[in-house]
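Below: one structure in structure tokens.
What you see is the complex with one protein chain gone and the rest in place.
Going in written order, the chains are labelled A, B and C, and every chain counts its residues from 1.
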Amino acid sequence: MAIKFALLGCGRIGVMHAQNLAQADGARLETVFDPNVAAAEAVARANGCTVSTSAEDAVDKADAVLIATSTATHADLIELAAKAGKAILCEKPIDLSLDRVRACRKAIEGCKVPIQIGFNRRFDPGHRAARDACAAGKIGKLEQVVITSRDPGMPPRGYTAVSGGIFRDMTIHDFDVARFMLNDEPTEVFATGSALVDPTIGSEFGDFDSIMVIMRSADGKLCHINNSRRASFGYDQRIELFGSEGMIISDNKKAHELKLYGSTMTDAAEPYLNFFIERYAEAYRAEIAAFIAAIRDGRPTQATFDDGYRALVLAEAAVESARTGKKVEVRDIG
Amino acid sequence: MAIKFALLGCGRIGVMHAQNLAQADGARLETVFDPNVAAAEAVARANGCTVSTSAEDAVDKADAVLIATSTATHADLIELAAKAGKAILCEKPIDLSLDRVRACRKAIEGCKVPIQIGFNRRFDPGHRAARDACAAGKIGKLEQVVITSRDPGMPPRGYTAVSGGIFRDMTIHDFDVARFMLNDEPTEVFATGSALVDPTIGSEFGDFDSIMVIMRSADGKLCHINNSRRASFGYDQRIELFGSEGMIISDNKKAHELKLYGSTMTDAAEPYLNFFIERYAEAYRAEIAAFIAAIRDGRPTQATFDDGYRALVLAEAAVESARTGKKVEVRDIG
Amino acid sequence: MAIKFALLGCGRIGVMHAQNLAQADGARLETVFDPNVAAAEAVARANGCTVSTSAEDAVDKADAVLIATSTATHADLIELAAKAGKAILCEKPIDLSLDRVRACRKAIEGCKVPIQIGFNRRFDPGHRAARDACAAGKIGKLEQVVITSRDPGMPPRGYTAVSGGIFRDMTIHDFDVARFMLNDEPTEVFATGSALVDPTIGSEFGDFDSIMVIMRSADGKLCHINNSRRASFGYDQRIELFGSEGMIISDNKKAHELKLYGSTMTDAAEPYLNFFIERYAEAYRAEIAAFIAAIRDGRPTQATFDDGYRALVLAEAAVESARTGKKVEVRDIG
Partner (left out) sequence: MAIKFALLGCGRIGVMHAQNLAQADGARLETVFDPNVAAAEAVARANGCTVSTSAEDAVDKADAVLIATSTATHADLIELAAKAGKAILCEKPIDLSLDRVRACRKAIEGCKVPIQIGFNRRFDPGHRAARDACAAGKIGKLEQVVITSRDPGMPPRGYTAVSGGIFRDMTIHDFDVARFMLNDEPTEVFATGSALVDPTIGSEFGDFDSIMVIMRSADGKLCHINNSRRASFGYDQRIELFGSEGMIISDNKKAHELKLYGSTMTDAAEPYLNFFIERYAEAYRAEIAAFIAAIRDGRPTQATFDDGYRALVLAEAAVESARTGKKVEVRDIG
């Protein structure tokens, strides 16, 4: 029997999730809800499902809920679905406030539903293969992780105002990837940043668009993250694992393997896949497949509520470090 | 209104086409037929369509027919569908016999149905981008084409016996790619081969498993093809276009962009995608989309019956050249 | 007229410099000195020059002095040569003590001799081309620099004891490269490290073998450096320049462009060139050519005494930061 899904949120990422649910083995998209009724109806029409009149209504009709609404509603909807006993796949972050995440955690204590946070990069075939190869000892003992993560372009100005800042909004993916790759907890965080792409991001919002982070784990492993809100050559997503006996790089993806040669260049490839919808298309499908498998097999999900919490703790630590100019002990945050 | 498809043939490639039809915009898989009823029923169950009791029955129910049966039946089914006025997407080759292809052409003269031959590589995003870049003048005037095309492993022994030989069965794809890339007709063909992978292929079937071809067009463009029935590192599919002002290479594809470094190697990637189903997954979807668009827009297909005929003529020329040790004038064949 | 060189120090790097001087246009290796007379004689024999009985003697006989002795003697020999009015090419670092470097600076004030510090990487064709392309605006405005710099293997234990620690000994090259690439002064330094390759490096010497650094310039440019004393796949030397309109990577070098394909891997290249003598062979020749040209043309050298001082200041800042866990303002150091 296919698991019946309710999709909450029919924005850009919701539309994508709807298509993936419609084609996923073992899933059926039952209903969608969005306060923007036209958006919900368009998704319902394209994927042959019903439109619900409220989130509660949608949750009622389903076995599992995919939460793709705006960040501010995530925690409420998790609580709603958890109390209704429905499995939950929720886009990251759980919330921008650590306190709210802690309250949510408390509120759903005892609800035995599977919860998976939308850390899509954990399910990217290349990143996953990198972690597996590392876990299999292919590079000996892991010593350094270097994460390069640059978006193709600045988000709309309105988004920046409510994003919670680059560390909570964008770097949070990389904090999760760092934990996933380190297979260990960072204990110290140093972070700094600049507003180079758009200086008014700094002057108006006190935010950065270019950041660098160093983290250290209890046993001394080192991890570097760099971010930019704008890469002219496409979505720049690279992970490097350096170990005692080798190195693994999970490199960028292109639409195809064309190379151009001429009087001024050789080996020139196309710009990278533009953004997360394209770059992580397979990852998004795989995260749904993994979620379905976790429900079916009664096993823990591969990106838990606690993973969502831990990534946010690292983001908090980064915010604090960038403010004070000191490395922050993670245990002082949460 | 979605175009209703009948799928004839539910073998390995039929199963794949069924899935692609089920997910294609503008198409609906209406019915399937296969003499192996169990195979047809499995495909029908997986994709929610009916099972027909005969090819005639299936053709009747549909607007368009996808022929994925064994080669020997292609021409008959093309004639059946064409006379019934249905659009036709037929796997390559049309037939192993040039005479049969000519007879088929005559038989369907006057039938105004769209016909597309399953030259999937024309629809591969990388190969297509290579041709487009060449057509756009990115490398000046095209002078040389080098096609490397090696299968991951020998086909089953039974297949070899009925395949028509490597030139008609395997190289035919490359003959079509050559025409597609040259955007011109080869006028001379030289071919030779060996049975290196399995010498009994030569002694028992008079066939080759390793071949090399050179072709020349009327204005002197040169084209090389090499084939092997077995590449230990995966399906090896590369196209090189060399022009007066540059070069384009459409290179192999991997499942992901992992690179491994250790004491004995650097930059080591994974083996290539295994075979055509994986390597040309996007191409197979794109060929269906292009076929649907051609029907909709009343435009010629991008791989015509004549393209199917022309590729087979080159295969015949190669067979003749390998036999005689002389270059063969293509006009002497057809 | 060829410039007559005295080579001081006939260890491993001195031997290499002797060969390069012997083949350099516009230079003649006149004499060598090393307290190890046998070493000096071997170099003299191989390159057809005299052996001097003291550094003073050698300096007297030459127009220019190449100092390739142990670090502790650099400042003394710079003073000796500067006061004798001889041009100076001195291996890095000037000294491990900032105070000694300042004293040396004062001692040679007024000596108008050309001085070049052996920051060989500035002369590497790839790194140089990267900087030139950046300076030419090929990537717009520079925003981030990422420097990966890992030695193939741990130095001898005795060396660690006198090296001054990884920041002053090894990272100093990267601090200089950072300044060279940023074309600007870092104003803030954060550094941390671990002893992962050999934990006793930490317990016995209080040193690290694995470090990460973040620096920031006055206008907000960000720079990351990572180091390891051991890379199993060879000398890992990469520089990435990220700008508003593009990116430049100066990548690792291999002895040749061989790639191996098999059932477990594709595109596998050889391990990288082993260490600085091999990797920077061209750079070492180019630094001598640039030094000769600077003398000839009466122009400033491309790696000045002040560059040597500035790199050491950054190393000091890193030592301080790693000790305190705070970012260090560079102006507080020197």
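Keep in mind that, in the parts below, contacts are C-beta pairs under 8 Å (C-beta built on N, C-alpha and C of every residue); 3 or more make two chains touch, one makes a residue touch a chain.
Please read all numbers here as calculations on a predicted model, not as lab measurements.
> Which listed residue (C:253, C:285, C:310 or C:327) would be found touching the missing chain in the intact complex?
Counting the whole complex, the residue in contact with the absent chain is C:253.
> For chain C, enumerate the residues touching the unshown chain of the complex.
Residues touching the hidden chain, for chain C, are 23, 124-126, 129-130, 133, 138-139, 245-253, 255-263, 270.
> Across the whole complex, list the residues on chain A that are touched by the chain not included here.
Within chain A, the residues touching the omitted chain are 232-234, 252, 254, 259-272.
> When the complex is taken as a whole, what residues of chain B touch the one chain not shown?
140-141, 143-144, 146, 148, 150, 188, 190, 192-197, 210-214, 216, 220-222, 224, 226, 228, 230-233, 236, 242, 244-247, 325-327
Everything that follows uses one rule, which is that only the chains that are shown with their structure count from here on.
> Of the chains shown, whose Cα mean is nearest the mean of all protein Cα atoms?
It is chain A that sits nearest the middle.
> Could you work out how far the Cα centre of chain B sits from that of chain C, in whole Å?
57
> Please list all residues of chain B that touch 2 or more other chains.
Correct list: 252, 259-263, 270.
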